[in-house]
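Only one protein chain is missing from this complex, and each of the others stays in its spot.
Each chain gets a letter, A, B and C, in the order it is written, and its residues are counted from 1.
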Amino acid sequence: MKIGEIVSNKILQGEYLQVQFYAPEICGIAAPGQFVHVKIARLRDRLLRRPFSICDVSEDGLLTVVYKVVGSGTEVLASLEPGTVCDLLGPLGKPFSLPADHELPIIVAGGYGAAATLLLAKRSPLKGVMLLGARSKEDLILTDVFANAGFTVKTATDDGSCGLHGRVTALLPETLAAHRDQKIKFYGCGPTPMLLALAKILQDKGYHNGELSLDHLMCCGVGACFACVVKVKADNADGWRYARTCKEGPVFRVNEVYLGDNDG
Amino acid sequence: MKIGEIVSNKILQGEYLQVQFYAPEICGIAAPGQFVHVKIARLRDRLLRRPFSICDVSEDGLLTVVYKVVGSGTEVLASLEPGTVCDLLGPLGKPFSLPADHELPIIVAGGYGAAATLLLAKRSPLKGVMLLGARSKEDLILTDVFANAGFTVKTATDDGSCGLHGRVTALLPETLAAHRDQKIKFYGCGPTPMLLALAKILQDKGYHNGELSLDHLMCCGVGACFACVVKVKADNADGWRYARTCKEGPVFRVNEVYLGDNDG
Amino acid sequence: MADLRVDLGKLKLKNPVMTASGTFGYGVEYHDYFDITRLGAVVVKGIAVEPSHGNPTPRVAEVSGGLLNAIGLQGPGVDKFLHGKEYLPFLRSIGATVIVNIWGKTIEEYREVAARLNAESAGIAALEINISCPNIKEGGAAFGTDLKLAHQVVAAVRRETALPLITKLSPNVTNIADFARTVTDAGSDMISLINTITGMAIDAETRRPRIANVTGGLSGPAIKPVALRMVYEVAQAVKTPVIGMGGIMNGEDAIEFMLAGASAIAVGTAIFSDPYAPIKVIDEINAYLERHNIGSVTEIIGALKV
Partner (left out) sequence: MADLRVDLGKLKLKNPVMTASGTFGYGVEYHDYFDITRLGAVVVKGIAVEPSHGNPTPRVAEVSGGLLNAIGLQGPGVDKFLHGKEYLPFLRSIGATVIVNIWGKTIEEYREVAARLNAESAGIAALEINISCPNIKEGGAAFGTDLKLAHQVVAAVRRETALPLITKLSPNVTNIADFARTVTDAGSDMISLINTITGMAIDAETRRPRIANVTGGLSGPAIKPVALRMVYEVAQAVKTPVIGMGGIMNGEDAIEFMLAGASAIAVGTAIFSDPYAPIKVIDEINAYLERHNIGSVTEIIGALKV
């Protein structure tokens, strides 16, 4: 098999697809929360690579990405047959740090956030709680995989079709109450508005032990172009600076996240 | 089958490939010497269509084009699998007029000129002579097809690997001698330098009964953009004007061809 | 069906979609493909006083996302345009809305072609002055890149005709808004932009320019961002109605130009890729408006939220 070769590419669930690349080197060193930057073969009039979180890696060198078709790049990706070779750059970005042995991980995720935190769940010493939000039932992906990894999965949907009717952050209070005696480490991954809301809750409540994965439209993916920035707190007159989510992130500590006007 | 669908696409001989499209409407009205303007699916960063002479048409609606890979468009074309649908415009251009019942056609062709004159040969009332030139033996295409159509095929190659060692126009004198008593109609199709040389011989010798297919890099293919022009004789101070090979040509009368400095 | 009519001051069109001069011949070439009277307007290839050979070949080179051309304004001259059956008489006979693009090598030539067209103006909806030509009298400086010359040529044409006047701006300038103000000042009723951006292509193997004229004009999707920006700048600078063009391939592109401030748009290079492109653009604009519940296309003109 060639490096970057697509081994399978099929519908995972609802709007989500799952593609597996043969990428033994990346698999060997990938850490939870990192991403690969994919040059999509055949997308000739578009120059940029597309970033995707590493969902899973296998010992035989298969790297799994879970994705949704949202534009031309993902449309072409969805049409690629097994055997097509793609050029992958990675693993890129600052990973989540694993919880310490005694720390209970609580993951709050939305959208492809579930995919971006699966490796974290698998590698956590203590198995914790996965709070997963989505628009509707069919968008709640990978719940069984998280359950198999030993996590308690709780869900919330905007339309109430599964789990709590409302925002995923609304699941936090009861979850925290249930684990009142444990040292908790928070993890978050999902749409930026959700993460900013989560960061506010955690910062307000003084839960500093946590990490959120904030990303933004990327070009280079390696920290060279300053396209992908979000505001993080800084020790300057403004109280913030733009940090590169591809290099200084995507994972930031809860406390780093700037809660003022954040266009990122 | 869909209109424009590729039915087969394979090597014909040497560097030449042959593609068949399902195009019943075009087949129904195509005349010898006309061309189709092909939008090559998947050539996303290139806007222009690629013009190809109609080599053959069948009663069941299959249109044959013979082509050589010379750049990105033909490279992509060569890679298209049967089932791919292309957008064809045509038939375009002024066709060859068929020889009258008593006229003996002598065709002088080089390169894909053989493909562009096959329909002419097939539809000629009298079967005549095909003079075919090429760089080397393996570039002499369709000789058996012309022979099957009743034509006498004589060849010339630059490297002497088949037929006369030299230019195809050198085959003219003996051919003319052999048919001294017949009314002859000349046809030419091939690289521009060859056609200009042929036009000069014919004009000098007073052989006015003939038609040459002169083409040039095309954009619109329908006469709208003036990209594809060659110089033809004109009744003005300069003695020439630029004629659109896609609309006023590609077929011009021998006598129309301008023999002064012709950049076309 | 949304209301597609647009009003460009003196010029009222059934829909905002025109063809870009030089990419649609004289209309007749495409009437076999679709009914060209369905177009907002047919803008014909540039017409001058005299017939003109145009440039030596090769005249075009395909480049990434675009086309480089140096056709050099080959054309029949105004006489033949007015009387040759495949030109204006044909367009008149089918009832197309016709805009005549004009050019000259001196101000006098511009003036004269405008006067000639004015004298037999039946069936002509407007004149479009292409000022991207070099002025041979003034040593080759293009009218379209010199504010004073641009003013002079528009004013000279204005004196000859009461026909609605469009001035087509060259993008090869530092400040496009200045040119918009100047030609408005000189009496232009509308502004169209952009013409092609000067570019060059080289064949590394032969070491020669890929077009005989060495440089040519770049068109197609490659120039769309520049065109959009200039349309936006001009629409901000003047009240004169704007006709936007440059790389429009589909209805979405057309909508973008209108949001930026264009009251109408023209489809050019896209036609070489698909002769039906202008008609598809009309349909796609309509589909967009219906999808967004917008009753009239005029509602999106300049409706960009910044």
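Everything below uses one rule, namely that a residue touches a chain if its C-beta (ideal position, glycine included) is under 8 Å from a C-beta of that chain, and two chains touch if they have at least 3 such contacts.
Owing to the predicted nature of the structure, the values given are computational and were not obtained by experimental measurement.
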Option from C:12, C:137 or C:208 whose C-beta touches the chain left out: C:208
Among C:37, C:106 or C:198, the residue in touch with the chain that has been omitted: C:198
On subunit A, residues whose C-beta touches the chain left out of the figure: 39, 45-49, 87, 89, 216-217, 219-220, 222-227, 229-230, 236, 238, 241-242, 247, 263-264
Where the missing chain touches subunit C, by residue: 63-66, 68, 145, 172-175, 197-202, 204, 206-209, 214-216, 218, 221-226, 228-229, 232, 247, 252, 255-256, 259-260, 288, 300, 303-306
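We take it that only the chains that are shown with their structure count from here on.
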Centre distance in Å when subunit A and subunit B are each reduced to the mean of their C-alpha atoms: 58
For subunit B paired with subunit C, centre-to-centre distance based on mean C-alpha positions, whole Å: 35
Multi-partner residues of subunit C (each touching 2 or more other chains): 65, 221
Subunit B residues counted as touching two or more neighbouring chains: 45
